[in-house]
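And now, chain A:
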Amino acid sequence: MSFLELNDLRVHFPTDDGLVKSVDGLTFKLERGKTLGIVGESGSGKSVTSLAILGLHKGGRAMISGEIWLDGEELVSASAEHVRTLRGKKMAMIFQDPLSAMHPYYTVGAQIVEAYRIHHHVSKAVARKHAIDMLGRVGIPQPERRIDSYPHEFSGGMRQRAMIAMALSCDPELLIADEPTTALDVTVQAQILDLMRDLQQEFNSALIIITHDLGVVAELSDDILVMYGGKCIEYGTAEDIFERPEHPYTWGLLGSMPRLDRARTERLMPIKGTPPSLINVPSGCAFHPRCAFEGRTGGKANTQVPELLETEGGHLVRCHLPREERRAIWENEIKPNLESV
Partner candidate 1 sequence: MKRKTTLGVTALGAVLALGLSACGGGGAATPSQSGSAPAGGGAKAEFNAALTQVFNPSDKKGGILKFANAGDWDSLDPADTYYGYSWNFIRLYGRSLVMFKPAPGKESTQLVPDLAETLGVPSDDAKTWTYKLRAGVKFEDGTPITSKDVKYGVLRSLDKEVFPDGYTYFNDTLDLPKDYKGPYKSKGVNTDKAIETPDDQTIVFHLKQAYSGFDYFAQLPATIPVPEAKDTGAKYKEHVISSGPYKFDKNEIGKGFNLVRNDQWDAASDPNRKALPDGYEVTTNVNADDIDNRLLSGDLHVDIAGTGAQPATLGRVLTDPALKANTDNPTITRLWYTSINGNVKPLDNLDCRKAVEYAADKVAYQTAYGGEFSGGQIATSLLPPGIPGHQDINPYPAGADNHGDVTKAKEALTACGQPNGFETNISYRAERPKEKATAEALQQSLAKVGIKLTLKPFPQADYFALYAGKPGYAKDNKLGLAVNGWGADWPDGYGFLQQMVDSRVIRETGGSSNISVRDPEVDKLLDQASLETDVAKREPIWGQIDQKVMDDAYILPGIWAKSLLIRGKGVTNVFYSEATGMYDYLSMGLQ
Partner candidate 2 sequence: MVTYIIRRLIWGVVMLAIVSMTTFAIFFLVPRLAGATSDSLAARYVGRTANAEQVKIAAERLGFNDPLIVQYGRFAKGIVVGADYNYGPGVERCPAPCLGYSFLTRLPVWPDLLTRLPVTISLALGAAVIWLIAGVATGVVSALRRGSFFDRASMSIALAGVSLPIFFTGIVSLVLFSYGRPFAITAPGGSFTPFFTNPVQWAYSLLLPWITLAFLYAAGYARLTRSGMLETMNEDYIRTARAKGLTERVVVFKHGLRGALTPILTIFGLDLGLLMGGAVLTESTFSLPGIGKYAIDAITSQDLPKVMGVVLVTAFFVVLANLVVDLLYAVVDPRVRLT
């Protein structure tokens, strides 16, 4: 069994408007030391998945089914209290926008100390020493002084480092980073990504990076999972996704990814339309209303839900288009456009 395994995970929210199927049957595996990138638009269910793994939906309105196996333990059926003891220690999370994710009224140090002491029965002094240590390791200068600063006194990059220090304070084996660099400017983004890569190697933890930015994923991930409308629509190694993508949505994502090597005059290729409603999910393939190739499925697109099928070597795709046609479209119609410099 892998270190982390999700089996048919479903997270549904009953609302006044109907049942919102935020995550609808998600399955994947992740080993220690490996990095998985989960990519998708807002509302595709990627953040909900991470919160589900951490057990943060427990006690709320969410209806969760399926299995989450972490290091041989099933978490969906485990008690909320037990999952709590794992949180922060065995698995930790780095949130986007560290300004709002850190409590404005407590010092950075206090928040790290608190995270450490909940899982380690040590004195405040010891915990404080550890916190200074952690801040130093994530590259915050003068940590013994900065530890008593409040989050708003830090710059954006520093805050994200502090956030990472907080997440890593208990040496978690699973680290989930939800849009870790979105709120940062480009140079800082690179620093933070480097830092995360170094730390992952140092701690040998499993890392899940959640983002809508394929660029980030490209830097770090071993495997990539593309989500759309609560479902996985394509899964494969980084190489699979970047070199041989087979889903029209992934093409769209690639097409809308800004690249430094692209000509300035060239336009991004946006995906038309808006993300799907999670209540009134479009019939058939959830992507079909936005799909440029919907017409080539022989009418199945809006009647049948496509299945997630393996194309080759662990590369999974959920699409009605015949495999050959997908390959042909990628090679002949999409790829040339992306590389037409």
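If you want to know what made the cut, all candidates are chains of the complex that A comes from, given by their letters.
We take it that a contact is a pair of C-beta atoms (placed from the backbone, for glycine too) under 8 Å apart; a residue touches a chain by one contact, two chains touch by 3 or more; residues count from 1.
All of these numbers come straight from a predicted model, not from anything done at the bench.
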In-complex contact of chain A, chosen from 1 or 2: 2
Touching residues on chain A, where the partner in the complex is candidate 2: 51, 54, 56, 59, 84-89, 92-93, 95, 97, 100-105, 107, 114-115, 118-119, 150, 152, 166
